[in-house]
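Removed: one protein chain of the complex. Kept in place: all other protein chains.
Which chain is which? They are A and B, in the order written, and residues in each are numbered from 1.
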Amino acid sequence: MSRQIVIGAGLLIALVVFPLLSPWSTVILTVALCEGLAALGILVLLRAGQVSFGHGLYFAFSAYVVAFMATARFGHEVLLLVPIATAASGLLAALIGLFIVRYRAIFFGMLNLAISMVFFSLLEKLFSITGGADGKRVPRPTLAGMTLERESFEFWMFYITLALCVVAALFVARYLLSPGGKALEAIKSNETRLEYLGVSSRKVLFGAYLLSGLLAGLGGAIIALVSGHVTPELAYWVRSGEFVFIAILGGAGGVAGPFLGALMFQIIRGYAAVYAPETWHAVLGVMLLIIIFFAPTGLYGLIAGKKRAAKPPAAVERAGAGQ
Amino acid sequence: MILLAALDGLAYGSLIFLVAVGLSLIFGVLGVLNIAHGSFYAIGAYVAASAVLAAAGMGLPTWLAFPLFLISAILVGVVVGGTVEALLLRRVYRKEEVLQLLVTFAVFMILEDAQKVIFGTQPLFANAPMNWLGTIEVFGIFYTNYQLVLIPLVALAVLVGLRTFLRRTSFGRAIVAVTQDREAAMAMGIDATRVYLITFIIGASLAALGGALSSSTTSLTPGIGSGMIVLSFAVAATAGLGRIEGAAVAALMIGLGRSAAVYFAPEFDVLIPYLIMVVVLLIKPEGLFTTLQTRKV
């Protein structure tokens, strides 16, 4: 527990100081934080043993809400855009969550994938509304009523995002330790017993799904603002896969993990863009394999030094209630 | 128009069937949803196109392309598929499903870039085999023999061949036994490791064969694999994972649905397969062609 706080605090201090030393990094770091938020949502679902290859949906949905509102000069203000877009994503997650929580494992993953691909195709095909594959430009809105130059806008956006990430991470950390969070783990370890406690595993998973949609939505809203541009690619399944990748890279052990993972992801992307522009996905793939086979607890686990003992095959434990 | 859409759908559906049936077979036997499956398709396409172009460069006759397709597919299946199974997947069968998915996702990322490095990012086009087969007139519409006859025939041959293989040969029966009850099959002395490897190779070869056949009809660009994987997911999921005959029906359904959209509502052509998949998963998550097994008590 104390280690979790130390890692989180260390990461936070580094993040607070770094942009002051090298202003060029603010946008990249903000992007990393946004992806970290989406990966944090994935981490929540991973606790229940579920993986979504479709959370690009919420990321992109929120980003497009921002793009439309900003273009329409409706609520052309960061402090309005971000909460509204995040809430819109939450609403979408609630709607989809209503039926998606009935599914588990591969069906859960595939349904998320399929729904996000429906949205992706719509974004690409409804050219007149969405701008098609080229996407939409997002005009820079005001921040707390002030019209800012690009650099100071980016500067302030970074610190606002960082603050939001801290709040989100602390909330998720609390939630995971709460009865609801433990019930979420129970979905992974023994859903039969959970039902025999009189607990609806669907309701528990619904809460987690809603939370993960909100987190991805928050990340998507901010990324639309700082990059000034949205494209259907945000909803593509490979992007959703990257969120899962980041969550695993960082390690699902603690809430600082996804942010560590997202930073690492940006570093790899940055270096690969220079040294291996054609093969940076391959670099990521190799890293993912290394993590899966040699460091299953991720970066967070490596730093925290905690190793979970090997688990017995799940089938033995889930032999069920029968004779 | 309707006829044209139907013919298009037949050709297109046959192609996705080849890819989806491989995916479905692998899932049925290994229990792994192979995200890298689209990459086998793409690599199969690139290898076949390169081989056809190289053969043409050496002045060899065009018909040689057809055996080359088959050879490329098997080559890709054995070399790439075999390596992935033996080196990586084998280590995670006993682990969580999430990890299995991620391993194949990692393989997908690696293979996508490997294609770009090996085959370049310029579009590759080798349509000589399609032209060589000429065209056919159906109710006044000219259509290539390649798409209307060859591809559906290959798909049919694969369907019949796979069924016969699984039912009539001892190795095929071993595969079916492993699908139905892993523990019992192993207790009966079936070498599961070998079954897994060969199944994976067959599945990967089928995807590569689909790619090889498609190489003649479209120009190859990076990213064809990531589009195809979602499509074949859609087919396999619609049919019910592990269903072979079902995959054929679902592939036709999705093929026809898509080509109908191409003609009647072009903005939605890409959307149709996903929509069908979502609807089917929602109504009957175990797929259209799976009868629900009684729960073990």
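What we mean here is this: a contact is a pair of C-beta atoms (placed from the backbone, for glycine too) under 8 Å apart; a residue touches a chain by one contact, two chains touch by 3 or more.
Definition applied: contacts and distances are computed from a predicted model.
Trainee: For the chain not present in this complex, what protein name does its UniProt entry give, out of "Cysteine desulfurase", "LrgB family protein", "Amino acid/amide ABC transporter ATP-binding protein 1, HAAT family" or "succinate dehydrogenase"?
Mentor: Listed in its UniProt record, the absent chain's protein name reads "Amino acid/amide ABC transporter ATP-binding protein 1, HAAT family".
Trainee: Touching the left-out chain: which of A:Gly75, A:Gly132 or A:Gly180?
Mentor: Of the listed residues, the one touching the omitted chain is A:Gly180.
Trainee: For the full complex, which residue in A:Val199, A:Ile268 or A:Leu302 touches the chain that was left out?
Mentor: A:Val199
Trainee: Identify the residues of chain A touching the omitted chain, counting contacts across the whole complex.
Mentor: Residues of chain A in contact with the hidden chain: 171, 174-175, 177-183, 185-186, 189-190, 192-193, 195-200, 311-312, 317, 319-323.
Keep this in mind: only the chains that are shown with their structure count from here on.
Trainee: Show which residues of chain A lie in contact with chain B when the two form their complex.
Mentor: Residues 46, 49-51, 53, 99, 102-103, 105-107, 109-111, 113-115, 117-118, 121-122, 124-127, 237-238, 241, 244-245, 248, 278-282, 284-286, 288-289, 292-293, 296, 313-314, 320-323 of chain A touch chain B in their complex.
Trainee: Quick one: which bits of chain B touch chain A in the complex? Just the residue numbers, please.
Mentor: Residues in contact with chain A: 33, 35, 88, 91-92, 94, 96-99, 101-103, 105-110, 112-114, 116-117, 121, 226, 230, 233-234, 237, 241, 267-271, 274-275, 277-278, 281-282, 285, 296-297.
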